[in-house]
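Only a single protein chain was left out; the remaining protein chains are all shown in position.
The first chain written gets the first letter, and so on, giving A, B and C; residue counts start at 1 in each chain.
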Amino acid sequence: MEKIIGLIDAPFTPFRANGDVNLEPIAAYGAMLKKNGLQGVFINGSSGEGYMLTTDERKALAEEWVKQAPKGFKVIVHVGSCCLRESVALARHAAEIGAWGIGAMAPPFPHIGRIEELVKYCEQIAAAAPNLPFYYYHIPAFNGAFLPMLDLLKAVDGRIPNFAGIKYTYESLYEYNQCRLYANGKFDMLHGQDETILPSLAQGGAQGGIGGTTNYNGRELVAIIDAWKNGDVEAARRHQNFAQEVINVICHYRGNIVGGKRIMKLMGFDLGPNRVPFQNMTDEEEARMKAELDAIDFFNKCNQF
Amino acid sequence: MEKIIGLIDAPFTPFRANGDVNLEPIAAYGAMLKKNGLQGVFINGSSGEGYMLTTDERKALAEEWVKQAPKGFKVIVHVGSCCLRESVALARHAAEIGAWGIGAMAPPFPHIGRIEELVKYCEQIAAAAPNLPFYYYHIPAFNGAFLPMLDLLKAVDGRIPNFAGIKYTYESLYEYNQCRLYANGKFDMLHGQDETILPSLAQGGAQGGIGGTTNYNGRELVAIIDAWKNGDVEAARRHQNFAQEVINVICHYRGNIVGGKRIMKLMGFDLGPNRVPFQNMTDEEEARMKAELDAIDFFNKCNQF
Amino acid sequence: MEKIIGLIDAPFTPFRANGDVNLEPIAAYGAMLKKNGLQGVFINGSSGEGYMLTTDERKALAEEWVKQAPKGFKVIVHVGSCCLRESVALARHAAEIGAWGIGAMAPPFPHIGRIEELVKYCEQIAAAAPNLPFYYYHIPAFNGAFLPMLDLLKAVDGRIPNFAGIKYTYESLYEYNQCRLYANGKFDMLHGQDETILPSLAQGGAQGGIGGTTNYNGRELVAIIDAWKNGDVEAARRHQNFAQEVINVICHYRGNIVGGKRIMKLMGFDLGPNRVPFQNMTDEEEARMKAELDAIDFFNKCNQF
Partner (left out) sequence: MEKIIGLIDAPFTPFRANGDVNLEPIAAYGAMLKKNGLQGVFINGSSGEGYMLTTDERKALAEEWVKQAPKGFKVIVHVGSCCLRESVALARHAAEIGAWGIGAMAPPFPHIGRIEELVKYCEQIAAAAPNLPFYYYHIPAFNGAFLPMLDLLKAVDGRIPNFAGIKYTYESLYEYNQCRLYANGKFDMLHGQDETILPSLAQGGAQGGIGGTTNYNGRELVAIIDAWKNGDVEAARRHQNFAQEVINVICHYRGNIVGGKRIMKLMGFDLGPNRVPFQNMTDEEEARMKAELDAIDFFNKCNQF
């Protein structure tokens, strides 16, 4: 199966002031990401408030992204849901409209506590789009599915034919590496934390990743990989340290979904509010965040349109 | 606002062998519950695998329950969802079809960590069915929303007009009692753990509750309340101890949603399988469970058709 | 084995201003507790900052309590420690000086995750004082030992001859009752949460408990039991509700160890500061707490000297 090389972006979902999904910015959004070095998008995931969208909204977004994606740009559709029937319908839809791949995180409810439960969940979704690569999205801090990923790989190997790999959004680079080494690197392990791209590169060879801060800081994150490839560790550290400084800022403003989305507005690309129960940033918070970003010269280094 | 007295049942959702929702048993289900002393149903909740149903399935179930409910039987529709827009639509639908009330648990994702987030979530749902009582369903073990309920009552008091109370499915009888005493008992605190009905009665006056094991053990649970009212503490203890013995058994078989639903089949009222990712019981497990239930003379004490 | 009936107090450890243990108040302390209806003391436990004392200090306290205890007053010595050899030495010492019993909570480190580990730990301590009753002190919120207590009883039954029972400081009245019923009530289950004495009484027969707020609110807590015995449920509720009001107050001041100990000072019985890392209350906090206690007429209902 093809492996992803480079960085995929997890886009925010644009909303209008009244809270409706806004498809208008998608075309420009995709072009911007491509221009800044991204290889594709992982849509309707956590950054995209996918769980807060109706099934129809998720389909409409998938259609628009597939339609507007720049040439060669991969569109991976997150189809995870507490309701497996909804996930299956979304997977089938993704295949029908020509998405490049699909992914799903474990449902946050019911809580999944056994590998076998997780395998069954993945199996039925993957089977609904048998010609697309399926990625399991491991983000246990969000859904409590603290299961050993090596055991998942062993369980799906030979059982789910289109299981492509894992979007690994967790801190254990040890487990990440063990998964990467499994069966001579059979599975595609996508690194999922923008704060540790460099350490992860040191541990393994050419890799792919899915980022959330790539929406606005993609150039710098891509630069880490380029510097590493060129053997320039010092430059790679500089870019990685900068990436951490940006993450420090969004951590002051409820993280990427809230704070990061507001950065887009500060960059002149307003994607609207977050959905309830997220607490949108106040104007005062926005002003403070802008000052913090100015202090690290963010707006000269960030993504460009 | 009217307070619920007695026990409301949280019914299982009947599925066909192919996994489709099966509306046929609903009429008989409601009649049976009424016959055994239940006061109503809280549908599409955790026992009902509500989060694992599509929006259309949830609506169809609500319609059938409202249509088939025995006279005077309260139908409360759980409308909680990770997607607030879906919850709002379900709340509106519940009002339109004539449900008695609505309820919602906190979304398991995104994780709710602040009272204000929870209030906003409840507020928008409650506003979609302004003439129905709204119950917050507190079950933090399922969604991680370990928030102080007294703070929630203070926050909604005067702000959400149709906030009726809390279905309290948590172990702290201290917090439960503090909520019960708040504002001279303004809010309806529905006890949510069948294993501690008697201790809860001792602490406060006439009360209501919502049960999960009431599906098959409702007579015994109602008997606890009746014995207490009659001043017969010894009888109340006997019925409560029996209720705990039944709960001991289902705990051996993955709890009420899996084990409890299978008890219905053993009682001659097959409601079909559980949805993925639940692991259905094997025949061998079913046989072992039947033996455990026989050993406590369950089938002579349980609900009757 | 004799069962404890009524309430045992977990006393605070008196310190001098320089932080040294102060034995002088012990005699008056014991007399006061007896006068207010307590049956004994569980010393060097969590309320007594036992883990923050040196081995020599723990021995000196045990000696003084045994020496000064009023006639018929039970002195139970908590001997738990991360270092089993220290626990064994303390257990032996407790037996030598004539303590009534011993107890130990699971060590907070290393984290105990298996019943067998816990049994071995209890076994070696109990064997060091074979003629004294040994109580396991279950307080998982403090040490992370969230193990099923019924399994512990089954495991020690027939293996640890002087295992007397459990001081159960946890919210599950269901598990508490199941343990109480085990083997026809063979083990002594001491209720350990002053906020739920009444609910617990409703569930079972004559019982004992170990309290932390009994230090200052013992009269009211004893009154719950007396009212229940007399069949006066309304009075029992009144006393229990008052007990919860007192607990509401200490929860505003870092709980019983910090806030409760300071109440003793407000009652005219200064037991000195808490040890680091506890944060002692400021004078301003003390004044606020006093106002809260005045508002519930605490000082007319509390323990008397």
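Basically, contacts are C-beta pairs under 8 Å (C-beta built on N, C-alpha and C of every residue); 3 or more make two chains touch, one makes a residue touch a chain.
Predicted, not measured: the structure shown is a model, and the values here were computed from it.
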Mind giving the shown chains that are in contact with the missing chain?
A, C
Contact residue for the chain not shown (choose from A:Asn143, A:Gln193, A:Asn217 or A:Asn274)
A:Gln193
Of the residues listed, C:Arg16, C:Lys120, C:Arg159 or C:His252, which one is in contact with the missing chain?
C:Lys120
Out of C:Asn143, C:Asn177, C:Gln193 or C:Asn241, which residue would touch the omitted chain in the full complex?
C:Asn143
For chain C, which residues touch the unseen chain?
19, 46, 51-55, 57, 82-86, 107-112, 114, 116-118, 120-121, 124, 142-144, 257, 275-279
Which residues does chain A use to touch the chain missing from this display?
171-174, 177-178, 181, 193, 195-196, 198-204, 233, 236-237, 240-241, 244, 247-248
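Operating definition for what follows: only the chains that are shown with their structure count from here on.
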Starting at chain A, how many touch steps does it take at minimum to reach chain C?
2
Chain A and chain B are the same sequence; what rotation (0 to 180°, nearest 5) superposes their CA atoms?
180
Same-residue or different-residue interface between chain B and chain C, half as cut-off
same
Remotest chain, chain A as reference, centres from CA atoms
C
Rounded to a whole Å, what is the gap between the Cα centroids of chain A and chain C?
51
Within chain B, the set of residues that touch 2 or more other chains is none
